[in-house]
Every structure is written in structure tokens, then in C-alpha cells.
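Before any comments, here is the structure.
For this view, one protein chain was removed and the others were kept in their places.
Presenting chain A:
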């Protein structure tokens, strides 16, 4: 696991106890909380927030699954139970603005919670990073240099097609002076990693190959040094693909937040 955090991550409960209000709530998500690989990204997002001095907080143990996998699997009851419980917590804390580390949480809270009484301004962490770069608060210097490195970016369906966010993650990569190479299927034509729609939690139906293998073959065709992800589920699928192709030595799969944190020496 990556280096320990050298600062405390503030929770909403603590903030309120101290009579303070954060500018933004960081919604971590289930994968970001429990999945070992995704935890690294979670910590890097915190490092970025801490570094730029944004007043933020997390819900900690008060957070629960947004209900996305339940909804995509067809269990609307369970989804709404989760959603309404979460909305109660968020509204009790008077949350106005949320950043998520997961396109599925992002989509659900942004689009599906308003219908159930949860209205927040929701952004994805790549959008926050883009904003911070634009404001000059993140400079991509002082850390690992990605200059000239070949990076290809995989669009997560729920960020790209689902919500038309295509440019923010690319802007974050362009700031690195890296060589961004696009896959044949990218942006609105991007190919799914195979995890969405609750597929992450089940065996795929039988076919000729797994979706993540098809995707990784396409990614490897660009001969990248880094495959950039911006979703914890894509991360798992892409890493599994790279492993299956025995390319771990040559290709890294990194989240945009990790890349940004590294480039800034965080």
C-alpha cells in the first residue's frame, strides 16, 4: 500500500463538532473505501485536496453505498433505501457540493438523487483536478515527470457517454506534457471495461472473450507506458487485463488522481 497519509482526513462529524463547514464533501464510494487498489487513489485525492488547501471532509463510517449496483441490477427498492438514507445524512449536514472518486457514485448522486430529494452540485475528481490546474493551484511539477511518456486514457462509460465528461481527464493529462495517444474507440465511442451495470459482481455470460480483454488489447495497440483510468471499477478491469496479457512490467495502470499526485510530488 502506498505511503501513509501525514495528515488527518477530516470527517463531517468532527467538522460540525468544531462548528466548521467544509466547502466540499469528498464522497469516497465503496470501492474507494474497501478495494485496496482504489484506496490508493482515495488517499491521493485527499493529498490533492490537502495540498491545495481546500476545506473538505468525508463522511467516514457514515457513508454507505449509493445504491448504483443495486439499481443497475434492477433492484429499485434497495437502491431507493440506500439513496434516501444517504440523502438524509447529506441533508442533515447541509451538504451543497460533492466531489466523487467514482463515476458511478457521481452519476447516481448527480442524476438520480435529485428525484428523491437530494440536490447537490456534484463533480468528479477529474473535473476538480482540471479546475485546480486552470486556477494554477496544481502545476504538475516537483514530482515524477511524465514528460513525453505515452499515456492512453480509457473513458469510463458513466463519466463519458453517461454524463458527457470527456475533456477534464484529458486536460489533467495534457498538463503533464505527456504524449496522449487515443485508442481507436475513445470518447463517445469508447468501449466499456466490462464492469458496469453490476457486471463487476458476477461472472460474465459466456462468449468468445471477456470485455476487459478486448479493451486491453485495444489499449496495448497504442503501445502505452501508462493506461490512465478515472474509475475504480475500470481500474480493476484494466489491471486484470494487463495481468492476463503479462504486461505488468511494461504498462502501468494509474488513476488520473494518482498521476496528478505523483506529478506534483505529493
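Rule of thumb we're sticking to: a residue touches a chain if its C-beta (ideal position, glycine included) is under 8 Å from a C-beta of that chain, and two chains touch if they have at least 3 such contacts; residues count from 1.
Heads up, the rule we're going with is that contacts and distances are computed from a predicted model.
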| item | value |
| --- | --- |
| Options "Cytochrome bo(3) ubiquinol oxidase subunit 3", "Phosphonate ABC transporter, inner membrane subunit", "4Fe-4S ferredoxin-type domain-containing protein" or "Multiple sugar transport system permease protein": UniProt name of the undisplayed chain | "4Fe-4S ferredoxin-type domain-containing protein" |
| Options A:22, A:169 or A:196, residue touching the unrepresented chain | A:196 |
| Sole contact to the chain not displayed, among A:131, A:145, A:163 or A:247 | A:163 |
| Given A:91, A:111 or A:250, the one touching the chain that is not displayed | A:111 |
| Positions on chain A contacted by the hidden chain, ascending | 1, 3-5, 8-9, 11, 28, 30, 32-34, 39, 42-43, 46, 58, 60-61, 63-65, 67, 69-78, 80-82, 84-85, 107, 110-112, 115-116, 157-158, 161-164, 188-189, 191-192, 194-211, 213-215 |
